[in-house]
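Take a look at the structure below.
The other protein chains are all here in position, but one chain of the complex has been omitted.
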């Protein structure tokens, strides 16, 4: 595994309600925010994310030329006179946030949990890294009977495997 | 002792010893079913399907992890402490041991196609272990392979002269604990108590009265390394001496 880890600074996991449930730095000596700052960051990001979702532009919907085949009743259209562009793709909120010094990647699972990864702007394969983190989370957090859903993540095996994988060992 | 009530309340998840014995007395087509149970007309019953059907069948490790996790969670709500929890997990593993024992014998004797008929006609019972070492090898090798796809990592006898009845089976990375992180305040807990129960069931089923417990013995390389401490009862040790003298292997 190439050393994609070089540019990974830290990870934050936010639960459905916007609460901080995990925070970890991957580089020694990284300047830390206070716990309170992290909580605020999580809550703020959660709110901003929701706003970016809700401000997604909607366009007047072009009814597909199909009603004849599908619905025998012609009552349907009223409700949905506006729709999102490209309706096949779900609406997401903020996906990336980038400065000259770092890049924040947000991956929200379909269940509403958010993984925020802080990386160097030049770090490649961020999607792969996030996907792997999600798999490790599914394994070592979700399959741990002592973990309670939506609560802070304190799973030694998750920490261990996450660290090992990012160091390129696993 | 604790064993009989455990037997009595189990659901009859058959491991084939019953049907295998019942088969010769009945005709091929008659079902040795209990009189009161209804069976599907397409005869999808345990008596119609080959016992080795699932021998190499695979399921997902995730499914096991979720079921086992839920077993732990459920048990946790009904107990008061770590010891109690381990006891309960042990009790949940125990019936598996009894059943797996029969399954192991069945499979070690019937190797090929004529499985059922050959095992029923041969009058000599399968090679049930009579000595401690044979039994422990059965656990360390075949049982572990059936359950976890590989042998256990070590088998040792206690070096202390005070405890000649103690043996240790080591698993460097127990499958049941793969995804489990025990909270700090419960650091003594080892959920592999379930596996300890399985071992206990196998030993009891063979006529070796035993207590088995699971202990954390982590190393840097193997953070969830577990040692199963097998303690045989006095009667077993007495018998062992007799068998030793008469040269039984």
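Chains: A and B, in written order; residue numbering restarts at 1 for each.
Just so it is clear, contacts are C-beta pairs under 8 Å (C-beta built on N, C-alpha and C of every residue); 3 or more make two chains touch, one makes a residue touch a chain.
Throughout what follows, contacts and distances are computed from a predicted model.
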Record-based protein name (UniProt) of the chain missing from this complex, from "Type II inositol 1,4,5-trisphosphate 5-phosphatase isoform X1", "Trafficking protein particle complex subunit BET3", "KLLA0C03894p" or "NAD(P)-binding protein": "Trafficking protein particle complex subunit BET3"
Touching partners, among the displayed chains, of the absent chain: A, B
Residue touching the undisplayed chain, where the options are B:146, B:235 or B:248: B:146
Chain A residues that touch the omitted chain in the full complex: 15-17, 50, 53, 64-67, 69-71, 76, 87-91, 109-113, 127, 131, 134-135, 137-139, 142-143, 149-150
Contact set of chain B toward the excluded chain (per top definition): 9-16, 34-42, 44-46, 51, 53-55, 57-64, 66-71, 73-74, 78, 91-93, 95-96, 99-100, 103, 146-149, 175
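Simple rule for what comes next: only the chains that are shown with their structure count from here on.
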Separation of mean Cα positions, chain B and chain A [Å, integer]: 43
Footprint of chain B on chain A - complex, ascending: 139-140, 143-147, 154-158, 160
List of chain B residues in touch with chain A within their complex: 62, 65-66, 68-70, 72-73, 76, 178-183, 186, 191, 223-224
